[in-house]
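The next block holds one structure in the form of structure tokens; read it before the comments.
All protein chains but one are shown at their positions in the complex.
Going by the order they are written in, the chains are A and B; count residues from 1 in each one.
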Amino acid sequence: MFLWFARRVSRVKRRWGVISTETVDRETAVDTDESWVREYARDHVAHLLVVAAFGVYPLLYSLLVALGGGVAGAFLPRPETMTAVFYFGLFAMSFDFISGYTGYLSFGHAAFYGTGGYFVVLVANGKVPLLPADTPFMVSMVLAGVLAALLAVVIGSVSFRLSGVYFAMITLGFAQVMYVFMRDWGFLSSNPRDGVAVSNDLHPAGFEIGIPGVDALNLAIGPLRGDEIEWLFLDLGATEVSYYMVGLVVLVCYFAMQRMVHSPFGRVLVAIRENEERARAVGYNTFRYKLGAFAASAFFAGVAGALFAGVRRSVSPDNSLYFLVSGDALLASIIGGFGTLAGPLYGWLFDRSVVEFLSKTGAGGGLLPLLREYLPGSVVEAQLVGGMTFGEGIEVFLNGHAPLYLGAVFVAFVVYVPGGLLGWVRNRLGGTVAKQLPAYLAKLRR
Amino acid sequence: MSLLEVEDVHTYYGESHVLEGVSLEVEAGEVVALVGRNGVGKTTTLRSILQLTPPREGDVRYDGESLVGLETHEVADRGVGWIPEDRRVFAHLTVEENVRLSVPPGSDEEAGLETAYEAFPDLREFADREAGTLSGGQQQMLSIARGLVNENDLLLVDEPSEGLAPLIVENVAESLQSVAEDTTLLLVEQNLPLALDLADRFYVVDHGQVVDEGSTEGVTTDDERFERLSA
Partner (left out) sequence: MTGALATVVEVFVSGMAKASLYAMMALGLTLIFGLLGVLNFAHGSLTMVGAYVAGLVMVTFAAGSSGLGAVVWFVVAALVATTLVGGVGAAMEVGLIRKLYDRPPIYQILLTFGVTLVLDELMRIVVLFYGQQPRADWRAALGTKPSFVDGNVSVLGASIPALELFEVAFGVLVVVAVWAFLTQTRYGLVVRAGSEDDEMASALGVDVRRVFTVVFALGAGLAGLAGALLMWDPAWGASVPLASETLLPAFVVVIVGGLGTFRGTVIAAVLVGMVDGVTTYFFNEGIITFSGISELMIFLILVGVLVVRPQGIAGQAEVGGH
């Protein structure tokens, strides 16, 4: 007689619907004499603009910091941070690919990110059978993705028999099993709790991204061991090279996912999210579609983890496999826009910008050094409650406590902007940016 | 002034417009039947009165006062009860607990139990069983018993005969008849003979509107006005 849950479960089992902002109709007003190149470019004008903006960012950043000093540095994220935004943004997008599009909350997605990260580091250290330590990074990265995808097939074939909160919990369970295992497995390193690092003896140089085997088409990444380029007026340090190379991989991955989302395959995923019963009734084997999407998503999560480990040359259970890592992807997805694919990247960019704005203690960036520099002494010394000065107050609240503000922002998004940044923009434009922008520009031209 | 006045009520489920201006009246002491095909808005009419699905337009007045904008429990406090479709007994509560819960706070629970068991002696026997283990007919009795002890002046009864064997339907009809002796009933019923038998007046609902009404006096099930029901 203590069982009292009948209805509640059905309420939870009801689809975890999300805002559907996708409009299916295509922009069809095309002038007949246009070449397909121009047509294609026009269809992708939004993508081109975004890629161009990211492309000039490092140059813009150094220019603005040179001109504006501390003020520009305080508000703009550093290129190092942007590199992290790329790889973790890719992970967040892969999370959105499965959770935002099918409505199945993959709360153990960190398992795939961690798989990717651990795999490339272990390959580089010669700890993976059949793969020599000098396996090109590009190869081990792709294999990391494949391994993650295989893992997803195993986890998914069990988990997709469940839905709603049960699916979230079983994937969480799998990820935590992996987390505990990798955390305490002595084979990995002498202290597996601190993670594993790439051996500097085996790999004195950074990992290379490019086309394997063609030396001229590869550039090493990593803040300390990456390549530097001087070419014409360009002078790119290791940080900028890492930024571009990681960005390139992420761009390719994004387009691959974008194609899938807009293919018939992607439309079935959305149909599953909207009403799985109906999708099944019209004859789709939804289980297979979900499993396929899960594997694809895990592949990109694995690649993201590989990039993460590749740049940092190390990976630890807490920064790759722990459930809060999945939580961060969720955070990015909600702020950026659940079910928008590109949104989570912007969500994570937003998140990291806030963190950096509020956390940096060193010189040259963040709000705190800026305030220290510009606030007059009388304000800093002003007494607040309990004998605490204003200066001490800002030290307490502005130094490394970004999650406080991010949590509040996140709550505000959930309550007031459930579509996230990109969802909101799409609602305003009445469709995806990629589709609405060309029409908008055409209107301006007339 | 009628006990219940429903005036040009429009109700939506999300975007779908279910009630397109329903108006009806129920006098104190009456039994009024709402008849119509499946999915024309009969249940939604009851839900709109109870404010479970609040109407977007129109008014519902009970005893001269508007119910629109009230919470469902406030509507219940004023004396409007509900015997829903599918009975909706609390499956994991015992029969006794189901009844106790229905006695309004401040009233005597033991007296309420006695009332329920007197009306439905079977329930006394099953007092300690989980309501979910009862048969459909017994659950329907429990659901009516709940409405009975809930101290209502108006009961909204939804499909009381649905899914029950003919013999049980007779029992249900009898108990509704005895409830009707001192309670006003608004009854949704697919079983036309039963509806005509129990009710003093009827409304025919179609496509979210009342399309016909009248007294059941001398009306038979093959009356032409009910033709649309079988269409």
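FYI, a contact is a pair of C-beta atoms (placed from the backbone, for glycine too) under 8 Å apart; a residue touches a chain by one contact, two chains touch by 3 or more.
Predicted, not measured: the structure shown is a model, and the values here were computed from it.
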(message) Among A:F95, A:F112, A:F137 or A:F174, exactly one should touch the missing chain; which is it?
(response) A:F174
(message) Of the residues A:A382, A:V414 or A:L441, I need the one that contacts the missing chain.
(response) A:V414
(request) Among B:R61, B:R88 or B:R124, single out the residue that touches the unshown chain. (result) B:R88
(request) Looking beyond the chains shown, say which of A:V56, A:V158 or A:L441 touches the absent one. (result) A:V158
(message) Touching the absent chain: which residues on chain A qualify?
(response) 1-12, 14-18, 105, 158, 161-162, 164-166, 169-170, 172-174, 176-177, 180-181, 183-185, 323-324, 327, 330-331, 334, 396-397, 401, 403-404, 406-408, 410-411, 414-415, 418
(message) Just checking the interface: what residues of chain B touch the absent partner chain?
(response) 50, 52, 71-73, 76-77, 81-82, 84-88, 90-93, 97, 100-102, 104-105, 132, 146, 150
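Quick note on the criterion: only the chains that are shown with their structure count from here on.
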(message) Averaging over Cα atoms per chain, report the distance between chain A and chain B in Å.
(response) 54
